[in-house]
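The complex appears here without one of its protein chains, the remainder shown in place.
Labels run A, B and C following the written order; every chain starts at residue 1.
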Amino acid sequence: MSWQVHLPALILTIPLLGAFVSIALTKPRLRNFWFTFILAATAVLAFLLWRRVGAYGTLIYVMGGQSWNFTLPSGMAFPIRIIMEVDAFGAFMVLTGAISALASGLFSIRFLDRVHDGNKFVSLFLLLLTAMLGLEVTGDLFNFFVFLEIASVASYGLIAFWRDTPEAIEASFKYTVLSTFVALLFLVGVGILYGVYGTLNMAAIAKNIQVGFLEKVALVLFIASMAMKCGAVPLHMWEPDAYGQAPAGIPCFLVVVGQASLYGMFRIAFSIYGQAFHGSVLAWIIVVFGLLSMFIGVVMAVIQKEAKRLMAYHCISQTGYMLMGIGLGLLALSSPQAMSEFGFTAMKGGIFHIINNAMYKGLLFLTAGSLFYATGTTDLNKLGGLSRNMPYTTAMFAVAAAAIAGLPPFNGFVSKLLIYESSFVVHPFLAVVAMVTSILTLASFVKVFQSGFLGPSKENMTTIREVPLTMIIGMSVLCLMILALSLMPNWALSNLVEPAARDLVNQASYIQAVMGSGLQ
Amino acid sequence: MDMKPMSIVVRTICNIFAWFVVVFGAYVIIHGHLSPGGGFQGGAIVATFVALLLVAHGGKRFMEWLRSDILTVFECVGLIAFICIGFLGLRTTYLYNFLALKGGLFGSPVPLGPNAGVLNSAGTIAFANMAVGIEVVGGLSTIIVFMFLGMRHVIESNKGVKKNDR
Amino acid sequence: MIDNLPMIVVGALFVMGLYGIMFKRNIIKIAIAVSVVESSTNLFLIVLGYRTGGSIPVYTLAGEFKKMVLPTPQALTLTAIVIGLATTALLLSLIMLLYKHYKTLDVYEIRRLRG
Partner (left out) sequence: MTIGTIYTGFGYWNVYAWVMFFALGALIVLCIRSTGRNDYEKGTYQDEVFYGGNPVPQDGQDLAVPASSSYWGFTKAIASFYDLLVGVHTGILSDYMGLLIATAAVISLLILL
């Protein structure tokens, strides 16, 4: 038994330990060292987890059990302990999240010099990291709710971290009320499923589920709450506020936290309900959410004049691509022919878009953060001509903007191409909306580039200098990931994305991993 | 809420009875594995001790009594202890109850069916309850103290917090 | 009918809380309404696990009994209460800061972030 069987537990406990220890670390150097160490350790663990899932298939881990795979003690029909379950899709999300957290954390270190209680920031950050990873590795519905709430509470704190700016408090307040309410809706859904099936384990519910009225009510509650948490239009209103007002390094990380709720939505739709839910209503709801998010997000982004708020609207729009891609996969779930015709391609596109979006949207938020660090504002009307003063930031912004706009040969193009071509089969309208969105995305980033970096230097911007080294390192982590994904899309598709898509579709193997090991 | 202490009657009653709150909270924490209650509930009861002191003796004297970092220490120790209890079981699985039914500390078996309760049972769960209890004492007291400070701030001065954030 | 009475209470509480969140203008009342919705959810979980004539799900000093109520929903409720406490404390702190910055508690006036 290698120590690696404990990976699903370790990946939660290492950042959790980091969060708790860092409350006591008041010395800045020690705190920064500890923060970097924990983030790097989490990234390494995430990589090992992903590799192990690739080698051994779906991993399970019984918290506190007599053995790590002892899921069904003494002939019980249901697993009774909290079980972690990581399939390839979960591992993919964990890897994406850990890389993004590493970059965001490295970037944030220099910002902590400006505050007197940086250890609280580090603690909240690592707590949010734990909760996000927990959402992606857990196999238990109530545990999912708990991690959802931990993630929410940590992000309320992080969003309101600049507590002397009124807007940050306002954004955090709105997000708190909405998110608390939505989490309670989720809890009611969990309660309904528990009342019907007497278990909270996702695989056990999925094995026994027969979709009746109560299950449909629970599904409505799940979908509505997860759609709000991932920021689908028309439930997206909190997102520009929150992302726009959070401290500079944080929105990069909040992007992947939002994607964790997206993961929850797909896990529920594919692995719990799956083929037991007849009809294509659910898939079309997700696709329509995707369409609305794509279009309205980008249209609102074009008219924004505050860089982080503009990028937050783009985040909504990119979420739309993922919703549409994977929603089309859900549409094709019940017929193998449709799945091979367009569904699997769409899912590949949607899942590839998740990692792409985490990387380039994170990088964009980080460049906006470094604009803020250097100039003290992200208002595009006040910025101008910064390309001479901040060459690295400008270069990385250009790479990220090209990638998000889907210009070939960057990675955004590949995932968007997959989505265009597969959605065209279902209905040409879907592909048209996706393309128009892409064009408007390019337009709005041309605007940011033009007004932020090009043109003559403004008077008060002539003495601006490039940001410190750790911030550049943080940004270049994501930039290198973008370039790597752009240069080797084939490798990424066949090693990262395809196993994830296959595991997400394969409900039987998800159930088998927990319920199949039986008596031992 | 005020900075001034309340009347002598309230203070005397507080001085006499506030300690029983702590004892009762400790009882709830320690019997967490036997009775409804446990770490959080007991910790919340102990944290009312802080609230009582704050109300009865007023913020000024309370803040003189309070060592500023003691609550952080409580939080930290409780949380790290909880995590470490989990790590100690890592030979089998994380959070494995390696003390139960082994004899010794918290290792006695429990008879099946209704019983009077065996305090010396439940293994690591008892320790986890205590860790949670310590953490909740620290956490809830921090919430009470900080909300008191913040409220005072809102009422007394409208100058805003010191501009040290950016 | 009489068995469903708790569920009716749950529904009534939920609707009341929802009404408070949506139509009250004072943000402290909104915070209270969020707490009411939380309570209704907790009550829902407790009601789920209730069995008529069941005793508490612990053996210590339980006395004679025939059956227990389900323990799992109670554990869930405890966790939900703890989370609710954290959220409520944070919400009230945010309201204090909001009042300091905006000098108002009216939700219709706390709208600098829009568009």
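In this text, contacts are C-beta pairs under 8 Å (C-beta built on N, C-alpha and C of every residue); 3 or more make two chains touch, one makes a residue touch a chain.
Predicted model only: the values in this text are computed from it and were never measured.
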| item | value |
| --- | --- |
| Displayed chains contacted by the hidden chain, counting the whole assembly | A, C |
| Which of A:M228, A:A332 or A:I351 contacts the chain that the document leaves out | A:M228 |
| Selected from A:V299, A:A338, A:A395 or A:L483 as touching the chain missing from the view | A:V299 |
| Selected residue (touches chain absent from view) among A:V217, A:A338, A:A395 or A:L483 | A:V217 |
| Interface residues of chain C (partner: the chain not displayed) | 18, 21-23, 25, 27, 30, 107-108, 110-115 |
| Positions on chain A contacted by the hidden chain, ascending | 173-174, 177-178, 181-182, 185, 213, 216-217, 219-221, 223-224, 227-228, 234-235, 237-238, 241, 281-282, 285, 296, 299-300, 302-303, 305, 341-342, 345, 380-381, 383-385, 408-409, 413-414, 417-418, 421-422, 424-425, 443, 447-448, 450-452, 455-459, 487-491, 493 |
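Simple rule for what comes next: only the chains that are shown with their structure count from here on.
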| item | value |
| --- | --- |
| Euclidean distance of C-alpha centroids - chain A vs chain B, Å | 35 |
| Centre-of-Cα separation between chain C and chain A, whole angstrom | 28 |
| Distance between chain centroids, defined by C-alpha means - chain B, chain C (Å) | 23 |
| Residues of chain C touching at least two other chains | 97, 101 |
| Junction residues of chain B, two or more chains touched | 160 |
| Complex contact set, residues of chain A against chain C | 142, 146, 149, 152-153, 156-157, 160, 163, 166-167, 169-174, 176-177, 180-181, 184, 187-188, 190-191, 194-195, 200, 240-241, 244-245 |
| Contacting residues of chain C [partner chain A, same complex] | 21, 27, 30-31, 34, 37-38, 41, 44-45, 48, 72-73, 76, 79-80, 83, 86-87, 90-91, 94-95, 97-98, 101-102, 110-113 |
| Parts of chain A lying in touch with chain B, wherever the complex brings them together | 6, 9-10, 13, 16-17, 20-21, 23-24, 61-68, 114-116, 161-165 |
